[in-house]
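The block underneath contains the structure these notes are about, expressed in structure tokens.
All protein chains of the complex are present and in place, except for one that has been dropped.
Letters A, B and C mark the chains in the order given here, with residues in each chain numbered from 1 onward.
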């Protein structure tokens, strides 16, 4: 019966899957309706409209029924036509990874790369676009989660739009936690997921698609159709009068509905502000505790994730184990190139509240101290985080 | 707040998505764990093992993170190598549909077709395999839901095994509701979903894969990898020590866990028996009410779905609307070729209990009567259904 | 782990505890707040106001934190002063029972009694009040659930008001399922519970108290104070600025909140109409199946409960057992004087929908048939119920 001999953690302070809002958990437990029941059809249409409101966009978004890697793979498969030249912008593991998908479909993939603790430069993008006018599509990972760094999406988007190219943006772990809206940054395909800053479980992708992107995908004979990887099949699927290409994930839609109600009721700017404040407090605490941030500069550190550079000689798995065992706190490891070099504290959805920074700073600092790192000051770390929390009121 | 101005139905008696068990709904509302949390890793491994127990199979199954159309598309993409000759067995819309996926990857797709209210014949399959020894793979839809008919999977499986070919079986809407176990029917890839007879929401696929199928997929250079469509990437992903190819659907796994606990505790034979009894009562009631079944013979009528042939001149959408409005009962329409010709009553998971046959018979008969069909006898229908229900005790 | 080796029933068609609405179950699973948390204080006040709206009353109601027997005992203890002459109106077991509580506190308890399958007569009440002008308080059980019969509350209330007396009304199992509102019937203390027609679990009482009743209770030195039985302690407890006499049942309040949202959104008259229709269909079905009603006349049969007279020689426990075993349907037995003479089908909250009448008629008729009663016609019963269901649309 009990499939979990290991006790559940007390705090899941990860970069996703994240702790879900209680209202989302209740949403997930709603009775399951038949997808063609008129109540569900109307519900689905209403949820899609709420995504549009959250996107502040002018056209209806698309919900795909798999976690955001589905949407990213589908975007590559659908938008990139044979022979297309793609400029892939890379400042981390996830940006790099998109290049592999792009290479499956593109004629050529160019890459502009920043160090994995740095951000891309919009001017460099503009220069590259001038140099290679044959570029058709630019791909950007806004928040490269394995590094906890954010790129200047609006500036890059403006440069791409000015050059008349199409832009794919991976905003999976940034949307909902900071000011990144698809039309404001000129994204043609914008991918996010409810399982990060919206505080839902993983299982869905949310996409904004521009008219230009729809046109290109529909003209692309190789774009997946009658496939799990299809985007075009779902263009009108949110309309109550239209069929679903296949069965939607009914319960995930119910969870998303609850999350969007919370998000829209609180107001996006208020939500973004608490993400930013939590991250700021966390960074202040980490530094004051005697530790270092991974990101080269605080300006590019993500409001939804704080990557802490590991002191020399520390085994990150051992660190995460001791943090969980002693404090019941779960944080994320790095990925690929960043694995072993950092650990990451998520500030997403329900945990994007400043008070959590005390827990995360204490847990990470305490864990390192327990592993024998010298010069850690837990008290100073927490006090510095607390000061940021209090500053909002002073 | 209320995204549903249309009231929820009272009874969802569909062929999927189906009503979920209350324990599954509670499972879905469990806190969301980080996928790499040791508690979740152990939990995932334990759930995978429960799927194996439910499959009564000798090797670990695979869970894919999308509803079963993902698994079917992935099976076609992974198992069928360039140039393979595939024999697609067709007795309905879903069997036919698999042929389109097969054609994307195969050298040649042969089809053996039965009328859509009939079942395939194992001898004909054996004959075809003898005629065309170059066939590499046979594909069978066990229960073609849009027709509500079942094919003799064990006999066909034996013929395919005898001929040394590989067999793909779509058991999406039959597994869990009747005696169809992957190894017993010699399936090499066996696809089902928790969103039918296990009483979960849609969002996952469950697969059994034989050693021979693993060998062929791993040898197939074109089998999807680093893709949502990959099966091979997930071969060892259930092991707590192994990484997930991408983020699993945490909450759906929690729901599945609860469903498997119910299934294994009740005992598969007991579960199958109540599906069979419910369907038998439903068919008896439909006939006694003066209506006709879609299936040519009761022997091939599915224990998990009763397809009722519509009287001449009846608009099926109008029928489903009147049934929902008057009685709060939701049933399924046909699909493609069967759309408009029948309506389908699901007996899956929580609604696979004999007493529901009274509701479905009365609702369908009542709806047709309300639409002006003459000669309907609601009372006789319900009485006949009741007699089957009671027969178990006499 | 599994504390229930006995499987859960499929349909709980009882007179309380009743099946709860899914939204109520989700409400019960909301996080538990501290009772003095400002969010909870505001929530409690808001829920109290929703009770007032449901009561359509002019003053704030009182919520007591125990199921309605608490409120009834508390009403007797609080309103009846030493020496008071109480007229207890009796048409069933619950009305009779109130007399025992009344006798603890009153100087004298008079009773006006109708047979337990009949209703009281307002004229007789008026006559008694004229005969005994020393009567201070009249007590009425509106719907005597063990009989499934309703008394003419409005007429009796008018008579009591005309005589200048105070009226205690037990509307536990009628409010929310029919037109019985505290001020409209001139009740001075009106007791109901969310665990009947509102579709909540048992655990709370809802009271309307008139100004006159407040005055009398506050003047009554013997009225319980600093006690679980106190009503006066709670007079202002719903105000966010006031303390709770003791800790309120937080989760039950959350469940009640969800139930009231449903009730107010659907509209009370619509809710009453489906209770009435369900009961009418059930009665028609029971009669057509060859069975008898307990109530002497259909006009007094409750819209929230149908009491079926048992055929001679039938053991009611055996009947309920066979109905549950065969059909998964749970119905209620009689109580005290009616125990063994009838079984009761509840039409309360979520099961107060006409389609359920088919299930209940078939189950009761089927169970009696299984016990060997001759002349039962399940089909005729269900057909007659169905006719009532359909009549609303013809």
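One rule holds in what follows: contacts are C-beta pairs under 8 Å (C-beta built on N, C-alpha and C of every residue); 3 or more make two chains touch, one makes a residue touch a chain.
Treat the numbers as computed from the prediction; the structure is a model and nothing was measured.
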- Across C:58, C:123 or C:247, the one contacting the chain not displayed is C:247
- Given A:63, A:359 or A:373, the one touching the chain that is not displayed: A:359
- Query: Looking at C:223, C:330 or C:363, which residue reaches the missing chain?
  - Reply: C:330
- Item | Those residues of chain C which, in the complete complex, touch the missing chain | 1, 3-9, 12, 14, 16-20, 25-26, 28-39, 42-43, 46-47, 50, 65-67, 69-70, 73-74, 100-101, 195, 201-203, 226-229, 246-252, 255, 257, 261, 324, 330, 332-333
- Task: May I ask you to list the residues on chain B that touch the chain which is not drawn?
- Result: 1-2, 22, 25-26, 29-31
- Query: Can you list where chain A touches the absent chain?
  - Reply: 2, 10-11, 29, 265, 325-329, 353-356, 358-359, 362-363, 366, 369-370, 377-383, 386, 389-390, 392-393
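Assume only the chains that are shown with their structure count from here on.
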- Note on the structure: Rounded to the nearest Å, the gap separating the Cα centres of chain A and chain C is 52
- Query: With chain centres defined as C-alpha means, what is the inter-centre distance between chain B and chain C in Å?
  - Reply: 44
- If you average the CA atoms of chain A and of chain B, how far apart do the two points sit, in angstrom? 34
- Would you please write down the residue numbers of chain A that are in contact with two or more other chains? 1, 25-26, 29-31
